[in-house]
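Just dropping this structure here.
What you see is the complex with one protein chain gone and the rest in place.
Order as written gives the chain letters A, B, C, D and E; numbering starts at 1 within each chain.
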């Protein structure tokens, strides 16, 4: 598990690369993805938990890490995050277990 | 879109069939699935929204319908549900659009 | 649930359509798919059960029906099939439940 | 298989429902999805074929139908479409076969 | 490919972390997942092969490794395992090939 600063650096570099010479479709998607989790009818905390669960059942470790970090920063507790992971496990099956393990290691480090 | 009572009847009959002569693994899974959405570190309302999003990105209309109905019954508003569907759309892509359409028809009918 | 004869008719018509003017890639794939479940290092019965579980976790009702029918014809029992479905449920999560329900209805009709 | 006019009507009604009271995230996504297939570094014909293959390996019949209709309208031939479906079959496996059958029925009707 | 003892150690540590402070849903799921592969209407050998195929078509290397190790320990032969992987390849498509390569490397090392 890398440090928060390393995660941010790597993510920023990846996105810069993605935006460089990108067609409009990619630029618009990234802007939309960035804005979608802001407070609205649902608070950002709930939306980030939805992001954690979507990322877990679709099994994308990088996406899980991003939404777990955003959740913690927005004030979500470790217990709430673990409970959300439990929903992902029941919905997505044993196939999600390796991703739950990584998420738990990340929580261990960050909280 | 079938009526709530029809949905319940069909679901109950399907589950009865599933439990009849089922091995312990299936029985335990269904019991676990039933309990997982109860109030805990997260309230049932949030957990049902997690269920809506997991079902949408994994593209299971039957599961979406179940969690939308449970959400409404638990007091979640139409606007909150639509916002959760927006997160599923961004995370899961255009491939989820047909499922959003069905969910909107269901909301149209139920709210 | 349609009758076995109807299922066979519909499947045969669909495959004929698929083979008509099909490029070699499709023809070779269908031939390979047909042969893959024959007795080999594993007996056909086991291979058809593998087909049932792959079809269930990937959530393809048509494929489940095909492999359930083949399994029964090859001598697999209803209990063995339900136990295989239990493995698919644990591996693939609650998202597979609607497919287990259809499979149980099919078994109800066929056994 | 419904008629082109019916498909358009149903799709338009579904999208209208989706846009009604939709949060900005959904509105922006639908606009982006609409524009993404326009001519660019790749011609619309190639991009619609990419849409057909993405829809087939992700197994969304509604999406396949949409991109097949757009492809034909843009001048792609039946043979080119079938060859694209062959790539989807090899990449996505036998699990895509039911979707190839529907696509072939649609092509049978439209060409 | 790590040594069996390393795999066991890493897996045990991951599960311990997962169980620590876990909500009941996660604890019950892990217990169920542990018991589901025991002898029943189907022998453990067949059930582990079902686990290998489910893990391969859902493309989870960690899960494949677990079920391959369990299969070998239960007496399944290398040829039987490779034949099961062939079914996964046909059902899941070329997208599973990298996972078949890892599985073959593991078999090379273990048998």
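As a working rule, a contact is a pair of C-beta atoms (placed from the backbone, for glycine too) under 8 Å apart; a residue touches a chain by one contact, two chains touch by 3 or more.
For clarity, every value in this text was computed on a predicted model and none was experimentally measured.
In the full assembly, the chain not pictured is in contact with A, B, C, D, E, by the touch criterion defined above. When you scan D:17, D:58, D:72 or D:107 for touch with the missing chain, the hit is D:58. Residue E:90 is the one among E:36, E:72 or E:90 that touches the chain missing from this view.
In the full complex, subunit E contacts the hidden chain through residues 59, 78-79, 82-83, 85-87, 89-90, 94-95, 97-98, 100-101, 104-105, 108.
On the side of subunit B, touch with the chain left out of the figure occurs at residues 57, 89-96. Mapped onto subunit A, contacts with the missing chain fall at residues 14-15, 17-18, 20-23, 25-26, 29-30, 33, 54-55, 58, 60, 62-63.
Everything below uses one rule, namely that only the chains that are shown with their structure count from here on.
Taken over every residue number at the interface, the positions common to subunit C and subunit D amount to under half, indicating a different-residue contact. Between subunit D and subunit E the centroid-to-centroid distance comes to 36 Å (mean Cα coordinates, whole Å). If you average the Cα atoms of subunit B and of subunit C, the two centres end up 27 Å apart.
Listed for subunit C are residues 33, 54-55, 57-58, 63, 79, 82-83, 86-87, 89-92, 94-95, each touching two or more other chains. The touch graph of these protein chains is complete, with an edge between every pair of chains.
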